[in-house]
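The complex appears here without one of its protein chains, the remainder shown in place.
Naming follows writing order (A and B), and every chain is counted from residue 1.
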Amino acid sequence: MTDRIVGLFLLAISIWYGVTAGDYEASFGDPLGPAAFPIMLSVPAAMLSLAVFARPDANPAWVTGTPMLRQFAAIALLLSYAGFLEVLGFPLATFIAVALLGRLLGSTWFKSTISAAVTSTFLFVTFDKLLGLPLPPFPNFMS
Amino acid sequence: MEMVSALAQGFAVAITPTNLILALFGCFAGTLIGALPGLGPVNGVAILIPLAFSLGLEPTSALIMLSCIYYGCMYGGRISSIMLNIPGDEPAIMTTLDGYPMAKAGRASEALAISAVASFVGATFGTIGLTLFAPLLAKAAIYFGPADYFALYVMAFATIGGVTSVNPFKTLLAAFLGLMIATVGLDPATGTARYTLGSFHLYDGFDPIVAIVGLFAISEVLVYLERVHEGGARMVPLGRAMPRLKDMMAGGWANLRGSVVGFICGILPGAGASLGAFMSYIFEKRWSARDGRFGSGDPRGIAAPEAGNNAASGGALIPMLTLGIPGSGTTAVMLALLISLNVQPGPLLFARQPDMVWGLIAALYLANIALLFMNIPMIGLFTRMLSLPQWILMPFVVMVSFLGVYSISHSSFDLFVMVGFGVMGYVLRMLGIALVPVVLGLLLGADMENNLRRALSISTGDFQILVSSPIALTLYAVTAAMLALAFVLSLRPPKNDAAVTD
Partner (left out) sequence: MRNLSKLLGAAVVWTSLSFAGATAAECIAPADPGGGWDFTCRTIGKMLFDQKLVDAPIQVTNMPGGVGAVAYAKVMSSRADDADLIVATSTVGVTQIAQGKYPADTSVMRWLAMLGSDVGVILVPKDSELKSLDDLIGVLKKDPSALAVAGSTAAGGWDHIRLLMLAQAAGMSGDAYKQIRWVQFDGGGPAVTQMIGGQVQVVSTDLGEIAGFVESGDVRILAALSDERVPAFPDSPTAKEQGLDVTGYNWRGFYTGGGVSDDAYGAWVDRLQKLYDTDDWKKTAQENGLVPVWRGGAEFDAYVKDQAEKMNAISREIGVVK
C-alpha cells in the first residue's frame, strides 16, 4: 500500500516537474534551451513511478507509538535549531540542542547536560577561535 | 632520467624537519576533517589557508601541509562511511554500500584496514601517474569534448541500476530524483531560474554536501530513534579492535583495478573523485560478479571505490596543475591556494616553477606513506570511538554536520534544507529506495545536462554530434557491453540472498 501511495505521489511530482519545465524559455541561447532536459527527465521518471505503483513491494514497518513521537520531536528540534542558531548564538543554541537530542537518544538529563556543555564549548572554541570561522557568539538581544 | 633527478630535487625540498612535522600534522588534521560529515577537503583546506598564512609559513611548507590535508581528507572520508553509514565527504558515498554492512557484522576494524590499504594503493597509483604522465595526460583531457563527457555520464547512469541489489525500478527512480534535484537553480547556459519557487536562495541549486549530510546523517538519527532503549545501545558490535595483516590485504587485486578506473575518471576535469569511486565500484561488481557478495560486506566492494576515489584525487591534480582547470570543488580550493602562494598553474608551470611542483609531488608521496602508517594505528582509536554511547556520539555528529554546512554557506536556509533532506532520506530508506543513486544524480546531473547542451550548441542543434567522435562511440560500446553482461548474469539464478535491508 505504501508503495502505491508513493508511486502516485512521485508520478504527480514528475508530471508537475515536466509541465513546469515547459514554461522555461530563454529569448536566446543554446538550441536545446532550459526546458528540454527536465522534460527528458520527467517522462522516464513518471514511467518508473507507475512501475512502482503497479508492482509494489511489501509494506515497510513504520514505527508507531513513543519511538514515532521521538522522531517527530527530533525533527522539530533540528528545525528549531536551524531557525534559532543565528538568534541565540552558536554556544547557547548548540547547548540546548545537544542536551535535548541526548535526552531523546535515551540518556539522563544530567548526562546529556554535561555532554551538551562539553560539545558546545569544544565546537565553538575549535571552529570560531581556533580555525577562524566566524560563528554567531551571543544571543541577538545581548549584542 | 630528468624526471628522476627533478623528483629527487623535490624530495630534498620536502624533507626538512619542519616540513615533516607539518606534513604529519596535515595528515592527521586532514583525516579528522575528512572523517567528520559535512566537513570535507573544501572547507578543510579553505579554513586552513589563512591559518597557514598567519603562522607565517614558507610557501613550500604551506603547500606541503595543505596538500597533506587534501590527501588526508580523501583517506578520512571513508571512516564515517564505514562506522556510521554517513559518508564523510562526497566520494565516500560508495564506501557505505559494503563498508557499513561489514561494520554491522562486527568487522569494523577489518573494513577500516582494507580501505586504508586501498586508499594507499589508489593514492600512490594516482601520484605515480601524475609524476610520469602529467603533461601527456593533460593533452588527452583537451581532446575530450562535450559530446564525450555526455557519453561518459550516460555510461554512469545506464549502469546505475547495478549499484544495489534491491528493486531496480526504485534504484533508477532514485537516480532520476537526484537528476531532477540537480536541475534546481539558475540554468548555467542561459541564466534562467528553474524550480527556485521565486527564492534566490535556490539560485545555486542544492549543494551536494548539504544533501548528503541531510540524507545520510539526519536520517541516521531518525533510524536510531526507532530502537532507542533507555541507557543507550551500541550502534555496531565492537569486534576486534585491531585488524590482522591478512585482513588488510583482503581487497586483493580490486585495489589495482579500482585505481586504474578511478585514475582515468580523475584526469577528466569535472568528473572527479565521486565518479571515480562510483565507476570503480560498478566495474568491480561486474568483474567479480560470479562470486561476489556486494552490498553485504564484500571486501572488494570497499577496496575498489576507495582505491578509485583516491586515485581520482591524484589524477584530478593533472588538469589542475597543467591546465589550471579545477575539476571539482576540492581542486578549486587547491588552485586558489597555489595562486595565493604565487604559483601559477597552467601550461608553463612545470617549466617555470619546477621546484614548487616537484616539491608538491614529493610531498604527496610522503603524505601517502605517513597516512598509511598513521591510519592503521588510528583504527584502534576509531573502533573505540564506537564504544561511546550514542547519546554522545550522535548529537556530536549532527552538530558537526550543521557546522560544516553553516561554515560554507552562512545561511540558516541551508540548515533547513539539510533537515528536509534528512526527512526525505529517512522516508526513502523505509521504502527501500537507495540513497546513493540520489546523490550520484545530484552530483553528476548538472554536468550531464551542461555537456549535452554544449555539444548541441556547437552543432547548432544537430544530434549527430553525440555519436560522431571516436571517444564517445567507444564509451557507448563499453556501456552496451556492460549492460549486456548484466542482462546475461541476471538470467542465472542468484547465489546470494544476503541483500542489505535496514
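General remarks:
Throughout what follows, contacts are C-beta pairs under 8 Å (C-beta built on N, C-alpha and C of every residue); 3 or more make two chains touch, one makes a residue touch a chain.
Nothing here was measured: the structure is a model prediction, and the numbers come from that model.
Every visible chain touched by the undisplayed chain in the complete complex is listed here: A, B.
Across the entire complex, the residue among B:V42, B:A92, B:A182 or B:L475 in touch with the chain not shown is B:V42.
The omitted chain makes contact with just one of the residues B:F11, B:F25, B:Y195 or B:F373: B:F25. Here one chain is not drawn; of B:P59, B:G161 or B:P188, the residue touching it is B:P188.
Chain A residues in contact with the hidden partner, per the touch definition given at the top, are 26-30, 125-126, 129-130, 132, 134. Counting over the whole complex, chain B has residues 25, 28, 42-43, 45-46, 49-50, 53-54, 141-146, 186-191, 200-201, 203-204, 207, 269-270, 319, 323-326, 329, 332-333, 335-336, 339-340, 342, 344-349, 381, 408-411, 450, 454, 457-458, 460 touching the chain that is not drawn.
Operating definition for what follows: only the chains that are shown with their structure count from here on.
Taken in their complex, chain A has these residues touching chain B: 2-3, 6, 10, 14, 17, 20-21, 24-26, 29-34, 37-38, 41-42, 44-45, 48-49, 51-52, 55, 57, 60, 62-63, 67, 70-71, 74-75, 78-79, 81-83, 85-86, 94, 97-98, 101-107, 111-112, 115-116, 119-120, 123, 127, 131-133, 135. If you check the complex, the residues on chain B that touch chain A are 47-48, 50-51, 167, 169-170, 172-173, 176-177, 179-180, 183, 187, 189-192, 194-195, 218, 221-222, 224-232, 389-392, 394-396, 398-400, 402-403, 406-407, 412, 415-416, 418-419, 422-423, 426, 430-432, 449, 452-454, 456-457, 460-461.
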